[in-house]
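Note that one protein chain of the assembly has been removed; the remaining protein chains are unaltered in position.
Think of it as A and B in the order they're written, each chain with its own count starting at 1.
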Amino acid sequence: MPEYSTIIGLEVHVQLATASKLFCRCSTQFGAEPNTQTCPVCIGMPGSLPVMNREAFRLALKTAVALNCEIPAFTKWDRKQYYYPDLPKNYQISQYDLPMSQHGHLDINDSKGLFESKRVRIRRAHLEEDAGKSLHDEVAGKADSLIDLNRTGTPLLEIVTEPDLRSPMEAKTFLTELRLLLTYIGVSDCNMQEGSLRVDANVNLHISAPQGNVATPIVEIKNMNSFRVVERALDYEAQRQWREWQETHQQLDEVPKQTRGWDDAAGVTRAQRSKEESSDYRYFPDPDLVPVTVGHSEVEQLRESLGELPAALRERLVTDRGLSAYDADVLVNQGRPVVDYFLDVTRRTGDAKAAANWVTQDVLRLLKDQNAGIDQFPVAAAALADLIQKIKNGEVPSPRAREVFQAMVERRLDASAAMNAVGISAVDETELIALCEQLLEANPRTIADVRSGKTQAIGALIGKAKKINPNVDPTRVREICLELIAKR
Amino acid sequence: MSISRQDIEKVALLARLQLNESELQMMTGQLAQIVAYVDLLAEVDTEGVEPMAHAVEVANVFEDDVVRPSLPREAALANAPHHDERGYLVPAVLGE
Partner (left out) sequence: MPVLQQTATELLRSLESRAVSSAELTKAYLDRIQSLDGRVGAFLRVNSDQALERAVEIDARRAQGKSIGRLAGLPVAVKDIFCAQGEVTTCASRMLENFRAPYDATVIARLREADAVLIGRTNMDEFAMGGATENSAFQFTRNPWDLERTPGGSSGGSAAAVAAGMAPLAIGTDTGGSIRQPAGLCGVVGMKPTYGRVSRYGVVAYASSLDQVGPFGQSVEDVALLLEILSGHDPLDSTCLEVSVPSYSKTVNEPLRGLRIGWVREHFAAGLDSEVEAAIRAVLEVYKSLGATIHQISLPHSKYAVATYYLIAASEASSNLARYDGVHYGYRTDETQMLTELAAERKQLERAGDRGGLERLDAPLVRMYRRSRAEGFGPEVKRRIILGTYALSAGYYDAYYLKALKVRRLIRQDFDRAFEKVDLIAGPITAAPANRIGEMADDVLATYLLDLYTVSANLAGIPGLCLPCGRSTSVLPIGLQLQAPALQEEKLLRGAQMYEQATDWHLARPPLVA
């Protein structure tokens, strides 16, 4: 093991789930033909002016509250200036010195105990407008890039963590937990393929050297398009910095901050060219937009509207429902609808353990196979609860329960119909007693064995009963026979 | 503060202006003169004074999140000096 620790901070851009853009009312719908969702404002035409989207601000505030941020009473808009063709005004409306939220935190832990649970501090979260897209058609060998401004002006929340993460796995866990939180509170769809969630990472190493701890230069990593890739890229980059340190012994502040892009095919990070002047963004307050003031009561109202957040929900499933930390984690990480499904099954059966087993094993496996959501799952919570009840009261013999469930899923049947379909008919209690009487009558030796203390002798009767009627519940046959022997 | 030719060259790149030799010289002289004049503000005591970025200080102006029609693409691109009817064309942005 090399003698260093990896220091990671993340910058996450989240697209907020609004219908219209941050400063104009063009649609934010993904996937439209290039330049069909633009107007004078988002094209930055002369004379156009931005007007703030109320819902975007509300969603941003909601997120900040969920991330335990302080919400300052006053926030404002600044222009961040740099030239790029997908940024038509050549400045981005963002927030600089007075962001809408700061100093929050998000706790992460690993239910398998792979790292200690920890609190990751959020430095700030601020709103800004997105840029458009530059498409360069290299295949066609064209010299020009095509600019599509559909995405220009889409509301983004930039969430910046403190450098509190100590391994690529922690970084991945943080991102997973953040995405879960954002989807729980419904502020973003967090779809990385469509760019609604983007991650950049700042990483360096703290190395214990003879002269004491030293830090390597901070590198910003871009172009990571999944959480898995974030983990790989950070793994690679930590090793690369370690090798570089051994060669150069360059420390933090001895070289300018570097930006490297992840090359997924090659599995390496590569230095990106950056010009010295490009870092002078000349931020200043946007005179076209007025500040926003946020009152205490507004923040409290939002806090109340959040609903139960993932961490609290896990806690409740463990303490109130008696689930294992692992099961609670599995359920909660699937998102609120799966948890609601589980809770519904539990409410109807009064058996959280059985419900958790069925949901975490059978239901989730099928959902994964079909790549579907719980809302598309053919077995409603009530139907699953019915099946569990029928197992408990012996109508469905335990060994055949999966068979019944399979029929419910594949043939869209309720529990009773599925039982009929697989040939289980509920055996009438009187009929069952009569059958037991008949068997005891025919097997006096078994009665004698039981009376002499060999209760396992009943097993032979159970086998015989199942031959006569395959639907009988073995447990029940045993119970009835013992009762009848006692009465004789 | 005094202004050098290098200052003007740097600022001209930041502002994406190309200045020829005589413009650079003229601009350096004129800017030096203007900056020397605005240095007058240094004598004003602004301790504890809040900066005033807006002429009229109001807050919380919002619009509801309701989509309005966008421009037809033809109209959006109509003023573009170079486009291919789908998007704006610029010299390759790669390698910048």
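Keep in mind that, in the parts below, contacts are C-beta pairs under 8 Å (C-beta built on N, C-alpha and C of every residue); 3 or more make two chains touch, one makes a residue touch a chain.
Computed from a predicted model, the values in this text were never measured in an experiment.
Remark: the omitted chain is touched by one listed residue; of A:L289, A:A381, A:M419 or A:C481 this is A:L289. Of the candidate positions A:A32, A:M45, A:A215 or A:I433, contact with the hidden chain is made by A:M45.
In the complete complex, the hidden chain is touched by one of A:P34, A:P88 or A:G104, namely A:P88. Of the residues in chain B, those that touch the hidden partner chain are 1, 3, 7-8, 10-19, 23, 27, 30-31, 33-35, 37-38, 40-42, 44, 46, 49-56, 58, 61, 63, 71, 75-76, 78-82, 88, 90-93, 95-96.
Contacts to the hidden chain, counted on chain A, fall at residues 40, 43-52, 79, 81, 83, 85, 88-91, 147, 149, 280, 282, 284, 287-290.
Everything below uses one rule, namely that only the chains that are shown with their structure count from here on.
Considering their complex, residues 18-20, 25-27, 33-40, 43, 45, 51-57, 74, 76, 83-86, 90, 134-136, 138, 143-149, 273, 277, 280, 282, 284-285, 287, 289-293 of chain A touch chain B.
Residue ranges on chain B touching chain A, taken from their complex, read 10, 13-14, 16, 53-54, 57-68, 70-71, 73, 76-77, 79, 82, 84, 86-96.
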